[in-house]
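A single protein chain has been removed from this complex, and every other one stays in its place.
Naming follows writing order (A, B and C), and every chain is counted from residue 1.
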Amino acid sequence: MTESFSYVWLIPFLPLLGAFINVFCNRNPRVSGMIACVTVAASFLLVLAVFFQLIGLPEEDRSVDVVVYSWITAGTFAVDVAFLIDPLSTVMMLVVTGVGLLIHVYSIGYMGKDTCCVRYFSYLNLFMFAMLILVMGNNFLLMFVGWEGVGLCSYLLIGFWCERQSAANAGMKAFVVNRIGDFAFILGLLLIFLYAGSLTYAEVFAADPAVLAPVITAVTLLLFIGAMGKSAQVPLHVWLPDAMEGPTPVSALIHAATMVTAGVYMVARCHALFAQSATAMTVVAVVGAVTALFAAYIALTQYDIKRVLAYSTVSQLGYMFLACGVGYFTAGIFHLVTHAFFKALLFMGAGSVIHALEHALEKGRDPQDLRNMGGLRDLMPVTYKSMLLATLAIAGIAPFAGFFSKDLILLGAFVNAPVLWLVGLLTGAMTAFYMFRLLFMTFGGETRLNRDETEKVRESSRVMTIPLVLLAVLSTVGGFIGIPHVFAEGMDRFGGFLAPVFSGLPEAQVPSASVELVLMVLALLMAAAGIWGAYTVYIRGNTVFDRLVPRALYTLSLEKLYVDEIYDAVIVGPVRKIARGCWRILDSAIIDGGLTLAALTVRSMGNAIRYTQTGVVQNYALIMVIGALVVFAYITGFLGP
Amino acid sequence: MIPVSYYLVLSAVLFLVGATGVLVRRNAIIVLMGIELMLNGANLSFVAFARQFGMADGHIYVFLVITVAAAEVAIGLALVILLFRNRGTVNIDEVRSLRW
Amino acid sequence: MNSALPAINIYAVMPQIVLVSAATVVLIVGLFERFRKGIPYLSLLLLAVSGVVAVNQLGRGPVAFSDVSPMMVMDDFSLVATLVFIAGAVLTVLISISYAEARSIDRGEYYALLIFAVSGMSMMAASTDLFTFFLGLEVLSISLYVLIGFEQRDAGSNEGALKYFLLGAFASGFILYGMALLYGASGSTEYDVIARTLGGERSDAVNLLLLGGLGLLLVGIGFKISMVPFHAWTPDVYQGAPTPVAAFLSTGSKAAAFVVLIRLLVSVFPGLQMEWIPLISVLAILTIAVGNVVALVQTNLKRLLAYSSIAHAGYMLLPLMAGSQDGSASIVFYLIVYTAMNMGAFGVLAVLSARGMPCATMDDLAGLGSRRPLLAAILAVVLFSLAGIPPTAGFMAKFYLFSALVYGGYVELALIGLLFSGVSLYYYLRVVVWMYMRPAAEAPAEAAGRLSFSGMTALCLSALAILAVGVFPSELLQLAEQAVMTLP
Partner (left out) sequence: MTELPYLSLIIWLPVLGAVLLLIVKGDTAARWVGFGVSALVLVLFAVCFGAFEAHLGEPQFVERMPWIESLGVSYHVGADGISILLAGITALMWPLALLGTWTIVSERVRAYQVFMLLMETTLMGVFFSLDLFLFFLFWEGMLIPMYFLIGIWGYENSARAALKFFLFAVFGSLLMLAAVITLAFLYHQAHGVLTFEMAALYQLSIPADVQFWLALAFIAAFAVKVPMVPFHTWLPDAIVLAVVLVKMAAYGFIRLTLPLFPDALVELAPLMCAVAAAGIVYGALIALAQSDIRRMIAYSTISHAGFVVLGVFALNQHGIQGAVVHIVSLALSTGGLFLAAMMLVQRRNTWDMDAYGGLWHTIPVFSAFLLLFTLASVGLPGLSSFVGEFLILVGVFQQNILIAAVAATGVILAAVYMLRMYRKVVFGPLTREENKRIRDLSFRETAVLACMTLFIIWIGVYPNPFLRTMEASVQKLLVQTHRLAETPPAGMVPVSTESIPPADPAGPGGPSGPDATPEISQDTR
């Protein structure tokens, strides 16, 4: 059994090899992209092989541990480098390598002209390696390796144009915020090891619930804090919008399709633990819902095309956590997959636009600012059409991919926590609004480019548009892998495939078919309302909302609820002050100063005694006599014992 | 017969007078004399004790001490002369260039 | 008194006789101007001869000068001490040669007095009677008075000599008075008799005399070893004296006084332990403290070494408290090592100043590491040894000394001593800082030419000895143990 999967180590290894070759053996920018793509493609093929091999197995055997070597062994602590092949990891591998491959190809077009593209592709390959380690690892520690590895690549890629101060800062912010999550994650791992005595999934999940019972809430919450960092959940979301400083394909790959979903994957992977703690589940669901709403609210007013998408990503990730929190892990993963399709597509489309405008716009005009766009529909038809499909998908319009996954989530929320369902519904409307706002401002209406600029705008090259088209197809039909029961019994292939993984969970409550249908219609209506709103405002130029919505609400959204400023004031500033204080006051003044004072005291004693040495011989004699008298008096008993 | 303690007291007084002389007189010659006085105080004790014990060694010691003292004084006077040559003074409290 | 002449064993005083004769020969030969250049080498030869004589007698067991009234004894203790003195004198002669020539004090008397001083010290070491001790002390002191003031034209030398003379004679007065009291208490000045008196029943008056005598002796000996508060002369005299003489003063005369102190406290006055142990421990700690703390603020090198020598005297006082053979042996070992160290330290200064290079303050040493690498390296070794850092002999000596103290049950004293020796590092290392880590302010106008060969020989010998003993101390340790074996 295990032997038949013994090749899986190649899956992460090949991209690593690609990175290695690009770093050490290759100086040619043209070849670098090829190397990167070929290695990822090879990985993708291997993943497909894994997938089919897995399908060929009976359901109960679809979980295979492949041990590569023993990694850390110290006393009772033993962790292997070993991979877990099961439906969940296979789905993730498919998404990572599949979407990753498309983005790699797209990158050739997007980054091919950059002087540093060798470096770029090696980072990208390194990222694939880390991400695959994350999803394939069969224990928490290996997951953590990937977890930090993707963080590192994210850091490097966000700061890819490091000569820009803002990029450098954004990279660091991403890494540090992630570290805060990782801190909790590590503590979670330590707690697990302390109580369960192992970090291997199989052993931890199979352990007697009583073993972890005393700390299960703590463990799951700590793990979830880690997930919040990685998946940019409120309040640790602040790094993701800034992360848009990186090249756009990076945003597509890392900050939309794969890395940010690691948190969701982790929660799903640990469903056995989360399910044991009602508190943790509630927290996950509430944080997810709040994040979804919160980010959607901010996205409503942003003008930077990538920032809108970034907040949208945060919001969609919120949906996924909401799904997990209400026990619909399958739905969460489903949304993860469809989101990977359409959000990658959206980013790549945005990249295509930015790429075109970069060359066209006059100096000083921001190619990412929606206010500098408009009317690009005819100039960039492929981009426009694919983005339209993706926008429909994310808005949850049937029968595009997002509809099915989001529907399942809302269903779960409705069954378990109606309040959260309302939040989700509202968010859906907002999502439709801001996404169509983006679409209309970019492609619709009158162009805001001047004539010279307009003439320079070109549709992107094939190498960029083909991935767009492919993803557009996936965004359109991707939802059909998980058709709900109401429409066709037994067509939920996706749920069926993942079922063995989540088999340990209690059976989910399913409302009646009619309720389900009503919910769908409601969701669709909300989406339609959002689209209508966007159309009214941005195509028709109706100012009805300006009058309806209080100014403060608008500003609050535009200024991203001042979260960065609050952090600066509450955390960053004080920490800096404390650090300086520790240094200047505690370290320099008190500790070092105290030592100096001690030294000075001794020295001044020395000086005091030194100046009794007057040079006058009779003084010396006097000292002697006094000493002699004391000695004499003492020893003959006049003085002492 | 004068008891031995009288001699001892006298010797102690001599010793202390000599020591006081060393401490308070500025003239190097007189300081030297103070030291001689101290030694003689000790000598007196020796003699007194020797007399009390009826032994000769104490007396012999005194002779030896007197010889040693003479040698010391010779050196001392030479040093004082050198001092006078170098500095033109025999006041020892003015000799204080080596200090601190 | 016995009417017959007491049987005399002339071999018992052989080393002293050889030394005195040697001094006399040097004195006489020194009268002839034409031998002037050869005098130091003659002195070296004669010192070597006396050394051979002393070595020859090692291990022969105690031999008393006379059965009736021993006066002096030749045992391993006195022989080892004599050998240390001779070694110190040899080194002193070696570093004196160029120094004396440069200062025009290279006269026969200089070396003769040096050997006289050694004979005095040897006499002190061998004495078993307060009176021979006193005579040895005076021979030593009178030689030193002259040696310190040997640079007649130099006001500093003169002042130093006068101070040492006045205070030394003052201290002699104390010693003599103390001797008188002890004589009064026991009817004799022999150590054995005094010890017996202490051992038997004794009246209050006798006890008072004994205690007073001991106290006054301690004052006098304390003066010689620069024990606080009888130390005040040390820096002034070291600073004023010709540098080789200061070296000799800081090693030989101090060692001689220590040898006597060991003999007195360990074999004569153990009966009064209750009285002198607290006293000596307080004074030892005071000595260590004052020496180290004041040395911290010194910039004049000779004064710095003077205070350092005060501090070292303090360390050496400590194991007396242990009262064990280990304790005495550790002092002997320390004295040997200390002689090599201080000879090295003063020797470097002597060699430097012999070539007209200024070496009064630390500033003068700036950049020595690059100007005179060998000399600087030697001084560094010596200073690290003085500080007690392995792999130098200084560390072994300190280790042995503090071990003895701890084994004697005085952990607190050991701790205090160790802490102050930590303080001492500051000033030793400051010298190293100046030598290696400060550039010379301006290239000093040095007299061109090589450093004196003899001086460098002495310095290399010291440094090598320090390192060798630091790594292989066994032989020397055994010697020290053997030396104290015959002490009761």
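In this section, a contact is a pair of C-beta atoms (placed from the backbone, for glycine too) under 8 Å apart; a residue touches a chain by one contact, two chains touch by 3 or more.
The structure displayed is predicted, hence computed values, not measured ones.
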Discussion item. With touch defined as in the header, list the contact partners of the absent chain among those displayed.
Written reply: A, C
Discussion item. Given that one chain is not shown, which residue among A:44, A:175 or A:414 touches it?
Written reply: A:175
Response to the item:
Given A:117, A:216 or A:324, the correct residue touching the omitted chain is A:216
Discussion item. Touching the hidden chain in the complete assembly: which of A:7, A:51 or A:183 does that?
Written reply: A:183
Practice prompt. Touching the absent chain in the whole complex: find that residue among A:112, A:197 or A:399.
Written response: A:197
Worksheet item: Going by the touch rule given at the top, which residues of subunit A touch the chain that is not shown?
Response: 69-77, 141, 144-145, 147-149, 152, 155, 159, 162-165, 167-169, 171-172, 175-176, 179-180, 182-183, 186-187, 190-191, 193-195, 197, 209-211, 213-218, 221-222, 276-279, 575-576, 578-580, 582-584, 586-587, 591-592, 595
Discussion item. Across the whole complex, list the residues on subunit C that are touched by the chain not included here.
Written reply: 370, 384, 389-391, 395, 399-400, 402-403, 406-407, 411, 414-415, 418-419, 421-422, 425-426, 429-430, 432-433, 436-438, 472-474, 477-478, 481
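Following the convention adopted for this analysis, only the chains that are shown with their structure count from here on.
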Fill in: Pair sharing more residue contacts (C-beta pairs) when B-C is set against A-B
B-C
Practice prompt. Could you tell me the distance, in whole angstrom, between the mean C-alpha positions of subunit A and subunit C?
Written response: 78
Worksheet item: Distance-wise, how many Å sit between the C-alpha centres of subunit B and subunit C, to the nearest whole number?
Response: 26
Worksheet, complete the sentence: Per the C-alpha means, the centres of subunit A and subunit B lie apart by a whole-Å value of 97
Discussion item. Please output the residue numbers of subunit C that touch at least 2 other chains, ranges allowed.
Written reply: 162-163, 166, 170, 235-236
Fill in: Two or more partner chains touched - positions in subunit B
19, 22, 31, 92, 95, 97-100
Response to the item:
Per the touch rule above, subunit A residues touching subunit B in the complex are 610-611, 613-618, 621-622, 625
Item to complete: Quick one: which bits of subunit B touch subunit C in the complex? Just the residue numbers, please.
Response: 8, 11, 15, 18-19, 22, 28, 31-32, 35, 38-39, 41-43, 45-46, 48-50, 52-53, 55-58, 61, 64-65, 68, 71-72, 75-76, 79-80, 82-83, 86-87, 92, 95, 97-100
Practice prompt. Sort out for me which residues of subunit C touch subunit B in the complex.
Written response: 1, 131, 134-135, 138, 141-142, 145-146, 149, 152-153, 155-156, 158-163, 165-166, 169-170, 172-173, 176-177, 179-181, 183-184, 187-189, 235-237, 239-240, 303
